[in-house]
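All protein chains but one are shown at their positions in the complex.
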Amino acid sequence: MNFGFTDDQLALGATVRDVLRAHCPPSALRTERRPAWKQLAGLGFFGLLLPDGSGGLALSPADVLPALEETGRACLPGPVVETAVLAPYLVAHLPGLASGAVCVSVLPPGQAYAPDADLADLLVVARAGGWHLVRKESVRLEPRPGVDPCRPLFEVAFDVSEERAAPVGPALLAATVATAAQLIGVARELLAVTVAYARARTQFGAAIGSFQAVKHRLADVAVAVEFAAPLVHRAALAVGGPVGGPAGGPAGVPLPSAERDVSAAKAAAGEAAGLAARVALQVHGAIGYTEELDLRFWLARAWSLSAAYGTTDAHRARLRTAVLGGGPGRYP
Amino acid sequence: MNFGFTDDQLALGATVRDVLRAHCPPSALRTERRPAWKQLAGLGFFGLLLPDGSGGLALSPADVLPALEETGRACLPGPVVETAVLAPYLVAHLPGLASGAVCVSVLPPGQAYAPDADLADLLVVARAGGWHLVRKESVRLEPRPGVDPCRPLFEVAFDVSEERAAPVGPALLAATVATAAQLIGVARELLAVTVAYARARTQFGAAIGSFQAVKHRLADVAVAVEFAAPLVHRAALAVGGPVGGPAGGPAGVPLPSAERDVSAAKAAAGEAAGLAARVALQVHGAIGYTEELDLRFWLARAWSLSAAYGTTDAHRARLRTAVLGGGPGRYP
Amino acid sequence: MDLDFSPAERAFRAEVRDWLRAHVPRPLPPMDTAEGFAAHRAWEALLAGARLSVVSWPERYGGRGASLIDWLIFEEEYWAAGAPARVTQNGIFLLGPSLLRFGTPEQRDRWLPRMARGDDVWAQAWSEPEAGSDLAALTSRAEPVPGGWRLYGHKTWSSRAAHATHGFGLFRTSGTRHHGLTYVMFPMDDVAVRPIAQLDGLPGFAELHFDGVFAPESMVLGEPGDGWRIAMATTSSERGLTLRSPGRFLATADRLVALARDAGSATASATASATASTLDPALADRAARCWVDAEAYRLHTYATARRLMAGEEAGPEASMGKVFWSELDLRMHTLAMDLLGDRAGDTAWLDGFLFALAGPIYAGTNEIQRTIIAERVLGLPRAGARP
Partner (left out) sequence: MDLDFSPAERAFRAEVRDWLRAHVPRPLPPMDTAEGFAAHRAWEALLAGARLSVVSWPERYGGRGASLIDWLIFEEEYWAAGAPARVTQNGIFLLGPSLLRFGTPEQRDRWLPRMARGDDVWAQAWSEPEAGSDLAALTSRAEPVPGGWRLYGHKTWSSRAAHATHGFGLFRTSGTRHHGLTYVMFPMDDVAVRPIAQLDGLPGFAELHFDGVFAPESMVLGEPGDGWRIAMATTSSERGLTLRSPGRFLATADRLVALARDAGSATASATASATASTLDPALADRAARCWVDAEAYRLHTYATARRLMAGEEAGPEASMGKVFWSELDLRMHTLAMDLLGDRAGDTAWLDGFLFALAGPIYAGTNEIQRTIIAERVLGLPRAGARP
């Protein structure tokens, strides 16, 4: 039993981190819709989960977790989770997916609007019992106001769609875990930025980070992130890899505990990021409330991703049923 | 509109406070079952809510709220609420009630055990739709372990009882508000004792009360108590006075909002006292955890009264229904 | 102790309610736009015409000399009616009370009626870049010149300054820390205003740059050097009753409960299950808690108003109210966001959420309030003190 990332998994995360540092600096969030996507595509990022036969590396969600966390830490815009994680479960054979030439958005159940749908070549509309594939040319989009400037929302209408009977559950579970991993990255960056600010900013003659009230709130954020992350890691192990490719999938089917584990991960990651955002704003004071500071992008991402793929409350409600109803046990 | 206590109401509270300071010091909690009861009876305390014809003063629950808060502040043992508040609603004519010669205990719905039942001359067993009056000679008691050394619990059995068809609701509402008032008093005393300790105790070369972490937690307790108290005051106005006496009751029937207001009061007071207990223990450190310190009596009272006449959770659940279901409005 | 409104109080409530029902406009454009500013100013003039803009002020200045309880009733009705936010707020709630208390008769006659009608709209100029919560560290200064003062320096976080006609704030005339600060009013004409865009993209705040802006003698409030004392009286009212009357939070809580009910109905019809419990009870619990807490704040304020009407001063207890209402407001708006999910932007709740986030920060951060509560209400020692 080795509940720690392998060197390969960490190396992939470090590579993505380096690319995002170089090509998705905070300034890019103000000007570009998909900064660093080309460079990520060049790395093979969009083929990581695709089967060998589709030009992919046939990795599992757990393998790419550190890399996904980095996309959250960098606040990377664009439908990353939808294209790199959800699509390989549903449309692995789609030409151009592995190369990053094709971009996918999704309208999950329970949500009103599809994020980044204007960038998408393909829209997945998930319904109970199956899903619809809608191509760009059949879609009519209406922009809707949302909290996150780098994750615009769209109301979706369409006349023509292709209905698919395959279950959409495993794909949504994987996308939910990927979103939880991004939330961990967002929370870590909010914590780091706020710690740096608290060291530099003085009030009443001392760095505000030397005040116990500030210290203890930041410590609470650190604890929340520290204990949310392992739940995300476990959930990634539980969801199983995409199995749609001709060469067969990498990691098989979800564990019986997958739904419970995913809800635990998403709720904990959303709450940790929400706490990190709250404390970041409080420590920054009024300056954190301005459009000039980059902080706002991470705040917005914490809020928008907390509501994506099931709100924290929805996942907490599922956990009540799963845990109190007597689901799969804890021990092997 | 004057949402503040009158001079008479405050004077009654001050009188009770003086009596309790003199006759219910913390040392009495270790040795006596009913300290200060005789002196309170001498003041007419047990007749405050009784009608004129029963030797009482026909006051309303709101009139006696400051006095009840003092019984909580002093951690006064014995079935005070049951004898002085609940009994006047149900057995106002009972000889000896006004003089304090008769002592009453109650087994409310949803609770397993009757507090202080061994002291009671009369036991009220509340059932749906009515209540039973059980006299001392018909009762068999079995002591049960509980959290509060000054509020012992008893399992109750009886063969003979007198069934009464009168509604027990108003009496239980009044007892619940009275308990909430005691919880406010308990919370205030816990706060005062802990502030005094934090001023005196030094660690790391300074009074621990000068540390921001200690200050801010105590400030949170102060805020919780400050905003729980008005809810208790409002609930006392809402429940209406006992109306059983031959001279007629003082304050009439409960307002339509009474059940909601009482649940709001009990939940808020229980949470404020619970927070005060938690912070008191944390600030005192290991010494707060010992039998030697008087603190433990107030901690135990905070816990035992929080669970009495409906746990905080039960009242929160009722509030969900009352508020979301659209009960009586807010404004006149 | 009672909660019974007098016949006069009930009549006043009925008058306010009826007038608002007849006159409250459809939602106005945001007051931080030029168009919205003008619309809000027109609304203030309409209110003033009915003598409802500053009901608690003396009649001489445009008010009704109403009691604090009447003012609370007005506020309850105002926000329950969905009436517009007050563009004159910094003037009528911050500067106004200070003018009434510390101003000369000439200053009161000159400024208060115009303020009450929205003819002048006042911006506050407290904070500076290096003096946010620590007001005593101010460095902007006023230099004496014949007939008045010239102002120099840099203020920030000035609410709605982009469109205001006048401003007021503290400027150093001598000394250090809280000694030698002077309370100055000034026209905005010569102030260089740089709007600061907020999370919602609108310039709710601005930076103010002073490079010799002239303020005549007659626009100094109180004695030169006495500014700290006057400002403390003002910020104490900012934290206390006047900035955040319960009415606003009561209205928010009532709308929140309605939103929660709707969410429950939507869920019930979506699941097509007649027996299913409609709203997630965890969400219902939070909604009920907010509703009750808004009620607690209202009741607490009634009690405070009575004490103030009996002649007591608003003391450091006001800090408890600031902590309570700001956290309640944030909890309410956070719950709305959780209820709405990705639909939040379709409603006014998103803007309200962004605004509520600032509540624990402005008017003295809640950390500072907790320290005030601990030291000045509870009597705990200052940092470093030995018993």
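In order of appearance the chains are A, B and C, and numbering begins at 1 in each one.
By our rule, contacts are C-beta pairs under 8 Å (C-beta built on N, C-alpha and C of every residue); 3 or more make two chains touch, one makes a residue touch a chain.
Please read all numbers here as calculations on a predicted model, not as lab measurements.
*Asks:* What are the shown chains in contact with the chain that isn't displayed?
*Replies:* A, B, C
*Asks:* Which of these touches the unseen chain: A:134, A:156 or A:228?
*Replies:* In the complete complex, the chain left out is touched by residue A:228.
*Asks:* Of the residues listed, A:68, A:150, A:190 or A:264, which one is in contact with the missing chain?
*Replies:* A:264
*Asks:* Just to verify: which one of B:2, B:15, B:39 or B:111 makes contact with the chain not shown?
*Replies:* Considering the complete complex, B:111 is the one touching the chain left out.
*Asks:* Against the chain that's been left off, what residues of chain A make contact? List them.
*Replies:* Residues 1-6, 9, 62, 65, 191, 195, 198-200, 202, 206-207, 209-212, 214-216, 218-220, 222-223, 226-231, 233-234, 237, 264, 267-268, 316-317, 319-320, 322-324, 326, 330-332 of chain A touch the chain absent from view.
*Asks:* Hey, which chain C residues sit against the chain that's not shown?
*Replies:* Considering the whole complex, chain C reaches the absent chain at 275, 277, 280-282, 285.
*Asks:* Could you list which residues of chain B touch the chain missing from the display?
*Replies:* Counting only chain B, the missing chain is touched by 110-113, 144-147, 153, 202-204, 211, 213-214, 281-282, 285-286, 289-292, 296, 299-300, 303-304, 307-308, 311-314, 316-317.
One rule holds for everything that comes next: only the chains that are shown with their structure count from here on.
*Asks:* Where's the contact count highest, between which chains?
*Replies:* More C-beta pairs are in contact between B-C than between any other chains.
*Asks:* I'd like the Å distance between the centres of chain B and chain C, where a centre is the mean of that chain's Cα atoms.
*Replies:* Chain B and chain C have C-alpha centres separated by 38 Å.
*Asks:* Can you tell me which residues of chain C touch two or more of the remaining chains?
*Replies:* Within chain C, the residues that touch at least two other chains are 367, 370.
*Asks:* What positions in chain B touch 2 or more of the other chains?
*Replies:* 211-212, 216
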